[in-house]
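Of the protein chains in this complex, one is absent; all others appear in place.
Chain lettering (A and B) follows the sequence in which the chains are written, and residue indices restart at 1 in each chain.
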Amino acid sequence: MSSTSTNTADILFDVRRVTRRFGGLVAVDEVNVSVARGECVSVIGPNGAGKSTLFNLLTGIDTPDAGEVRFGGEDVTGMAPELLAARGIARTFQHGRVFGNLSVLDNVLIGAHARLATTRRGWPVVGAFAEVVRALVGSAAMRREDAELREEVTALLARFGTRLTPRIDEPAHSLSYANRRRVEIARALALRPRILLLDEPTAGMNESETAEMLELILGLKREGLTILLIEHKLDLVMRLSDRVLVLDDGRKIAQGLPDEVRNDPAVIEAYLGHRQVGAQAGRSETAAA
Amino acid sequence: MTAWFDYTINGLIVGNIYALLAVGLALIFGVSHLINFAHGSVYMVGGFIGWLCLTRLGLPLPVALLATVVGCALLGIVIERIGLRPLQGAARIAPLLATIGISFVLDQLAQIVFGPDPRPVPSPLPQWTLSIGGAALGSLDLLIAAIGVGAAAVLYVFLRFTRLGWAVRATAQDRDAAQQMGVNVNAVNQAVFAIACGLGGLSGLLVGMYYNSIDPAMGFQATLKGVVALLVGGLGNVPGAIAGSLLLGLVESYGVALFGTSYRDLFAFVLLLAFLVWRPNGLFSSNRRLPPEPLTGTFLSNRRAVRIPRRVIVAVVALAFALPFATPSSYVVQTLTNGWIYGLLALSLTLVAGTVGQISLGHAALLLIGAYASALLSVNLGWPPALTIPLAGLITAAIGTLLVYPSFRLRGHYVSIATLGIGEIIGLVVLNWDSLTRGPVGITGIPPLTLFGWQLTGARSVYWFTLAVLVLLALLQVRLLRSHLGRTWRAIREDDVAARAYGIRPNRYKAIAFACGGLAAGIGGGIAAHLYSYINYQTFDSQVSILALTMVILGGLGSVIGAVAGAIALISLPELFRFAADYRMLIYGVILLLLVRFRPQGLFGAV
Partner (left out) sequence: MSILWTNKRGAACTLLQLAGALTIAIGAAMPVANAADPYWVGVTGPLSGQDAQYGEQWKRGFDLALEQINGNGGVNGHPLAYDFEDSRSDPRQAVAIAQKFVGDKRILLELGDLSSGASMAASPVYQRAGLVQFGFTNSHPDFTKGGDYMWSTAISQAEEQPMLAHYVTKGLGFKKIAVLYLNTDWGRTSKDIFAKAALANGAQVVAVEAYQPNEKDFRATLTRVRSEEPDSMVLISYYSDGAQIVRQARAAGVRTPIAAVGSVYSPKFLDLGGAAVNGVYTESNFFPGDPRPEVQSFVQRYRAKYGAEPDTFAARAYDAMILASEVIRRYGADRTAVHDGFSKISDVPSVIFGKFKFDPQTRRVAGAKNLDLVVKDGKFALWDGASAVHAQ
């Protein structure tokens, strides 16, 4: 449990009053979030509460209509996803979006794209030309970087035991659902993120798969990785989070330590009459926002 | 002043005619997310059915109209059965390609049965006219307007207030959910195709009567204009299609007024591109809707690429080099040389469409730019081909990438339509920019290939040169595919949202792909110019673009070897079977259909 730090340098994500409207519907209504370094913050709420929309706003896939997003002290409101990736924000997706026809290895290698020297941007046109030349001819430095990257990726995949390593050259679409989600996480880790945003990492998983994922995320947390998490399985939320944020109808209705939130009457009401929040495992839901 | 009024009336009249087609296209798109490229062919068939009724069978007009509607409705059901239903599970590009194949087949069949001559279509309507300003409205104008508006109104009521109409809209929104609710989705699709194609065929007859002329080639242009109107109005938006058509008619009319008749089509496609760039969702949309799902990514069937051992490849290449010694016939050598040139185009397209997933329907324009660049540099400035051909490659890479860049923000169908429009525009610009390209006259007397002073006039030397260039560029492309660029490109194709989330700038890499492809195609075009010694704006036209796509799909999207194999198969083999020349287009259409249906991964199915 970490106390809320007032030291701004330690706050990685500082989100103030972000709002997103779709026609008449306000999907996200003046939500404030702050995530400090090393924290694990969960965002929960009933279906349609605006959680995934919030994630999209934080990762550049969508642009807020109002409000401000600051990351590491820098204003990144409305920045494109690729720029955020370069700043160390990695995310996984609600339904798991791996590159189906690419091998597991390639999927994870892509994760490192933003931080490689081989793919550095350079000048507008010349830089692209240079990248092509690098791809054709290459240099010793480039080859070294590539070799190091592959070693790193191999080590990353080893985290998952024997789940992914034997399948390293298989196309991702041939993997089981759970393995695909693991590949997604491996890809995110390849980016060497400063913060990891996980969108329902255990959606559709059974109990043992969920338990494995829990162990994995706990391990990441122990290594000091900052995590922002959307999750429905509330026992997971309780075990992982340092703080919990509850959204309903686009608005933040509660925030605080897991136990505080669990007993908050507003939260209970939002979940429609569950006397003990977390007593039931999260139901699988149909497609949400 | 009155002239502008005339132009407006004229524009509305022409727009009226486009509306009949666009409404049908919108209806089909709305329910099945398919752009029916065979719609123009149905329109043409309708014209012929009506002609048969009116002239050969001597039936009165209302009966002929009815027969046309019924006949084309049946044709529509057949198209749905062949072009849509079996491809439901495949990615969206598949039905689009299937309808292209169907249009080839229909057009060629009509030409074989009826001959290519235009025929007059009697118009048994009273011949009165209404004069408005300087423009004259005839009885047929009013009939067409009435049918257009009437059809739209009937459709509106149908979709809004009848059960089948609701079923249609439900299917359009979410096919699976509608099916869950008990909607017979297949019947709905059939009904929609029947209605839309019936309307399309009717419009063909009406237009035939209007211009007193029908011919088997009238379909393609109609499809193009219909698609422009469809897009301007908003894909799937039926009232929008009418507005879009009228706007298109007006823009064309004003374009002619300002610049001259030969600019009509140019204005149509510029309108298309303007909308694609600024308002891709059409006239009546809000701009902030999230873009639709990507078109490819799942077109490649989840089967592995065929791995050909390196020994075999080396052996085949060696055989190819040795071939001229084996055959004395310079005809065979020449034919294969042409095949290598198209192989360069196929290389280019397989990179762009296969590896990166940008299904380009206008790729032949790159060959055209390369040919003109090399021809003009060597004819006007006297530079040797050894210099002008690589330069042509670079120029094509630059121009091609620049032109296509604004369309990178588009996904799915929109990319294909954009590339189609850009391809047409390039051809039209080449035609109209007299001072640079000599307009329709073309460029004559292009010097033959010379390599550092040594002239390559023998068929053999040209063959070896072209083959060497092809092999070199193919090797370079393979190298690129194996590098980090290859996986980056494929990531963009698979899921550009996820790719962006990991730092990949799609625009940059799409541009790189188009530039690399442009280089190969430009070099191919340059070589062709010196080989043919004469080029004009029609040397590489939209049919070549579709042919290139067929080649690449045949070989396997993304596969370098497949690209070359596809080119040889579709260019050189028909040459050797020239007796089938009448049926060439028919055969290409059938091949495309079969491939898309049964083997979308082509021969070598790569990823």
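Keep in mind that, in the parts below, a residue touches a chain if its C-beta (ideal position, glycine included) is under 8 Å from a C-beta of that chain, and two chains touch if they have at least 3 such contacts.
The structure presented is a predicted model; accordingly, all values stated were derived computationally and were not measured.
S.K.: Write out, one label after another, the shown chains that touch the chain missing from the document.
M.R.: B
S.K.: Of B:Q334, B:T450 or B:N507, which one is in contact with the hidden chain?
M.R.: B:Q334
S.K.: Out of B:Y7, B:Y509 or B:F604, point to the residue that touches the absent chain in the complete complex.
M.R.: Residue touching the absent chain, from the options given: B:Y7.
S.K.: Considering the whole complex, which of B:P118, B:G165 or B:P384 touches the chain not shown?
M.R.: Missing-chain contact among the listed residues: B:P118.
S.K.: Determine which one of B:L87, B:V415, B:V429 or B:A459 touches the chain that has been left out.
M.R.: Per the contact definition at the top, the residue touching the missing chain is B:A459.
S.K.: Using the definition of touch stated at the top, determine which of B:V185, B:I399, B:L480 or B:I535 touches the missing chain.
M.R.: Among B:V185, B:I399, B:L480 or B:I535, only B:I535 touches the chain that is not shown.
S.K.: If the hidden chain were put back, which residues of subunit B would touch it?
M.R.: Given the touch definition above, subunit B has residues 3, 6-7, 10-11, 13-14, 56, 108, 111-120, 129, 131, 134-136, 138, 211-213, 215, 217, 221, 252-253, 256-257, 260-262, 264-265, 329-331, 334-335, 338, 431, 439-442, 444, 448, 457, 459, 528, 531-536, 538-539, 575, 578-579, 581-582, 584-585 touching the missing chain.
To be clear about the criterion, only the chains that are shown with their structure count from here on.
S.K.: On a C-alpha centroid basis, what's the spacing between subunit A and subunit B, in Å?
M.R.: Whole-Å distance between the two chain centres: 41.
S.K.: For subunit B, which residues are in contact with subunit A within the complex?
M.R.: It is residues 286, 290, 297-298, 300, 302, 304, 476, 479-480, 483-485, 487-488, 490-491, 494-495, 497-505, 508, 511-512, 515-516, 607 of subunit B that touch subunit A.
S.K.: Any idea which subunit A residues touch subunit B in the complex?
M.R.: Its residues touching subunit B are 23, 59-62, 80-82, 85-86, 90-91, 93, 97-102, 106, 109-111, 113-116, 118-119, 121, 128, 131-132, 135-136, 138, 146, 171, 173-174, 187, 191.
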